[in-house]
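The structure that follows is given in the form of structure tokens.
As you look at this complex, bear in mind that one protein chain is not there, while each of the others sits in place.
Entry: subunit A
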Amino acid sequence: MDISMIYYLVPTLVMFCCGIYGFITRKNMIAMLISIELMLNAVDINFVIFNRYLFPGQLEGMMFTLFAIAIAAAETALAIAIIINLFRAHKNIDVSDITKMKF
């Protein structure tokens, strides 16, 4: 049997919804960041799938994904720097316990 587009779009949809669920339910900041990575990746995969199935031979979706990966790396590095700084100040990185951002 042939694998059509929908077989790849459904798992990415599930992946995105997992990201939403994790982002709302998690309290640990790093776990929230992991959920954000899940959502970003789902969108990246969708770009590639649409490019491959609907516009083969062009590179727009692939370039978007490349740049999105670079931006995701930068974002993660900065977020982790902020989280480690917060940990140093509060000894704890639960979002519910951190009520003020200046110290």
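In this text, a contact is a pair of C-beta atoms (placed from the backbone, for glycine too) under 8 Å apart; a residue touches a chain by one contact, two chains touch by 3 or more; residues count from 1.
In this section, contacts and distances are computed from a predicted model.
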Chain not displayed: protein name in its UniProt record ("Nitrogen fixation protein NifU", "NitT/TauT family transport system ATP-binding protein", "Lactate utilization protein" or "NADH-quinone oxidoreductase subunit J"): "NADH-quinone oxidoreductase subunit J"
Touch residues of subunit A, complete complex, unshown partner: 1-28, 30-31, 33-35, 37-38, 41, 44-45, 48-49, 52-54, 56-60, 62-63, 65-67, 69-74, 76-78, 80-85, 87, 93-94
